[in-house]
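For this view, one protein chain was removed and the others were kept in their places.
Each chain gets a letter, A, B and C, in the order it is written, and its residues are counted from 1.
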Amino acid sequence: MWDVIKSVLAAFFGVQQDQRRRKDFEQGKPGAFILIGILLAFLLVVIVFAVALMAAG
Amino acid sequence: MTPVQRTVTKTLFALMMMVGFTIALVPLYDVFCNITGLNGKSASQPRAIVSGEIDESRYVTVQFITRTGSGLPWRLTALDRQVRVHPGQAYEVRFAFVNHGKTASRGRAVPSVSPSEASLHLRKITCFCFQEQRLEAGERLELPLMFQLARDLPENVHSVTLAYTLYPAADDQLSSSVIALTQGGGA
Amino acid sequence: MAPQSPPKATLEHSQSASGSATADGFQEEHHYRSGPLRWLLTTNHKEIGSLYLIFSLAMFMIGGAMALVIRLELFQPGLQMIQPEFFNQMTTMHGLIMVFGAVMPGFVGLANWMIPLQIGAPDMALPRLNNFSFWLLPIAFTLLLSTLLMPGGGPNFGWTFYAPLSTTYAPPSTTFFIFALHMAGISSILGAINIIATILNLRAPGMRLMDMTLFVWTWLITAFLLIAVMPVLAGVITMMLLDINFGTSFFNAAGGGDPVLFQHLFWFFGHPEVYIMILPAFGIVSVIIPTFARKRLFGYASMVYATAAIAILSFLVWAHHMFAVGLPLVAELFFMYTTLLIAVPTGVKVFNWITTLFRGEITFETPMLFALAFVVLFTIGGFSGLMLAIAPADFQYHDTYFVVAHFHYVLVPGAVFSIMAAVYYWLPKWTGHYPDERLGRWHFWLSVIGVNLLFFPMHFAGLAGMPRRIPDYALQFADFNMASSIGGFLFGFSQLLFIWVVVKCVRGGVKAPANAWDGATDLEWTVPSPAPLHTFETPPDLRDFKFH
Partner (left out) sequence: MRKGFALAALLAGLSGQFPISHATGWNMPVGVSQVSRDVYDLHMIIFWICVVIGVVVFGVMFYSLFRYRRSKGAKAAEFHEHTTVEVVWTAIPFLILVAMAIPATATLKNMYDASEADYDVMITGHQWRWQYDYMGEDVTLFSNMSTPKAQIAGTEEKGEHYLLEVDEPLVLPVDRKIRLLTTSADVIHSWWVPDLAVKKDAIPGFVNESWTRIDEPGIYRGQCTELCGKDHGFMPVVVHAMEQEQFDAWLAERKQAAAAEAGGVDREWGLEELVERGEKVYATVCASCHQAEGQGLPPTFPALAGNQALMDDLDRHIDVVVNGVSGSAMASFSGTLSPVDIAAVVTFERNAWGNETGDVVQPADIQALIAP
């Protein structure tokens, strides 16, 4: 699970080692990546919104 | 099922989800606006008055603007155009409707609040904007607006503008049923 | 053109199965019809790809002619050629045709031609659907263009068709406009379904997702974007239709509706739409630059991830088109921050292309010239995009020529140049002949000079205060507009040269071998040039194939 999160975070960041990427694509389940991806995207929205609220504060 | 068919089915499912989401966006937008006061429209539903202390240390200027949209031979006038109120205090102001037309007609005053976030803190107890009005030819009607600005009105708000635009009421059966269907009765 | 060395990893052995399918392969297939019916009924991905590309080129010329009408009127202050109501129809139609008729079908045409060739598939997954999606387009655009002849004229409310100008105040032809847009939308959705089904199912055995070329990857993500946002467009124009013809009030303040809702819905579609028009361009450039730098694409995985990140972020930034509609402070800040975030993955892409060039072995054939111009000019468009993202400054930029300059920089030397690069790059594969290199260079340099002369002064006009979509302007904008108009005509007429190069290449020229460019390593270069009508009928053996 943690590995999946790390990989998705790397995807958000846009940087990933070739080796890890190969591992993900060979062993990982696509569903898990998509689910974590959506969750993390939602988290991103929440974080940015919180920053905006704070800044507007 | 071939793999291609499976993919197409999944894609079509995603497509249907998006179609559903699109339809849901309209009522979602209304809900969102009601929560955040985004478009200043939440002021169109009656709310109970909250009795409590009146914040006498603050004054807020409340201005009333009236406009007439096209197609209705009516005039709407704010008899009190500006009042200075304390948050927490309930006020009543009066508006006059006149039908200059030669026949009876129906109209509706659509409210807008500026700044939009103030609409969250504006409680209207009675308002002519909650429903349509019907005026006979030549009839003049004075109607009250009773409102209260909540005490939690943000400190930086010093003036609130309430605009009412008068529009002819839609009497088309179809359109009102479509609106009811799609907008979930909001706005 | 230097003689080409044979490709390193050839798959000729896999070709023996479909060996008889050579350049004149279809003549042996007697069940094929001849004449116009054959083009009407074709289900072959290459023929449909060609149809899309020809359609796109025709629309590019029509939309371009409209742009020239606009530039002619704006050559000098005053109204000389046309009246404001026709001017508004021209700006609207120019935008609609270029977006939905030229750029999107152009990319779909390239996808049809090249995705099966790049993944080793015999055809698209749904060939008959493919035919149907294409033929919707000529019908849709004939209908759209015919509105210009209707009483009251064609759509005149801008390609963003903000309500209530496009509902209560619209010309009677608007219902036809909505219908045409529905058809174009259905065509895009069907095309996207087909592309997804093809890429996910028809890859040659042994090709994993991360072995695909960037062009295929970006198209896969673009197709998902299309599936996600085209229903939103369909929904919003359906609501317009109900407002116009059935008395509803979705966007009409008079009935309790909200004109701002229109803008939220439109841009929730519109911003991903912007990326639909640029992601495949990223893919094309990511394929062409490594070929002519003779070096593997730097950071392949980052490129894929960055594309996905851009696609996800594109759903979170729509209201940056609406900073001036009166959003609350928190919303302005939120959309400013998310918009700024998009610059990160976009920057990653530019850095990757440049690092691919670094320590390469570079040559400058025409496709490479267009790809390099893309990198530079798209980045300039990205810079102005960064400036536009700053909400307080956007109050000054919004709806001025600065915005016009920005989106034309990303769409013309961006998306359009990438399509031209792709055409020059793959013409040897399509026709068996190299495009005329000398004419190609002329076309390139005239286009680059023209496009910059056309769009660069628009930055200054916008900063100086010229609003967009106006048929006449104050005197202080005169010099900028004159320069833009000259550039516009230079750019516009240079495209006749492009047509000539393409026609000339179809009719003959230097023969191209299977691998037309010595740095090219992708799968399409293993089939003969021109590509026979049927390729990869037996999946290629990829055991010894070196992916990108």
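Heads up, the rule we're going with is that a residue touches a chain if its C-beta (ideal position, glycine included) is under 8 Å from a C-beta of that chain, and two chains touch if they have at least 3 such contacts.
Quick caveat: nothing in here was measured; it's all calculated off a predicted structure.
From the options C:Pro77, C:Pro138, C:Gly206 or C:Pro513, the residue with contact to the unseen chain in the full assembly is C:Pro77. Which of C:Pro457, C:Gly492, C:Gly509 or C:Pro539 touches the hidden chain is settled by the complete complex: it is C:Pro457.
Which of C:Gly191, C:Pro259, C:Gly283 or C:Gly509 touches the hidden chain is settled by the complete complex: it is C:Pro259. In the complete complex, the hidden chain is touched by one of C:Thr42, C:Asn88 or C:Thr147, namely C:Asn88. Residues 39-40, 63, 65, 67-73, 75, 77, 81-82, 96, 98, 100-102, 110, 112-115, 156-159, 161, 163, 165, 167-168 of chain B touch the missing chain (whole complex, contact as defined above). Interface with the hidden chain, as seen from chain C, comprises residues 77-80, 84-85, 88, 151-152, 156-158, 162, 164-165, 168-169, 171-172, 253-254, 258-260, 293-302, 324-326, 329, 332-333, 336-337, 340-341, 343-344, 347-348, 350-351, 354-364, 372, 375-376, 379-380, 383, 386-387, 390-393, 395-396, 398-400, 452-453, 456-457, 460, 463-465, 467-476, 479, 483.
Simple rule for what comes next: only the chains that are shown with their structure count from here on.
Mean C-alpha positions place chain B and chain C at a centre distance of 42 Å. Multi-chain contact residues, meaning those touching two or more other chains, do not occur anywhere in chain A. The set of chain B residues touching two or more other chains is empty. Interface of chain A with chain C (complex): residues 10-18, 21-22, 25-26, 37, 41, 44-45, 48-49, 51-53, 55-56. On the side of chain C, the complex with chain A involves touching residues 208-210, 299-302, 305-306, 308-309, 312, 316, 329-331, 333-334, 337-338, 341, 344-345, 348. If you check the complex, the residues on chain C that touch chain B are 125-126, 189, 192-193, 196-197, 200-202, 227-232, 234-236, 239, 242, 246-250, 253-258, 260-261, 264-265, 268, 326-328, 331.
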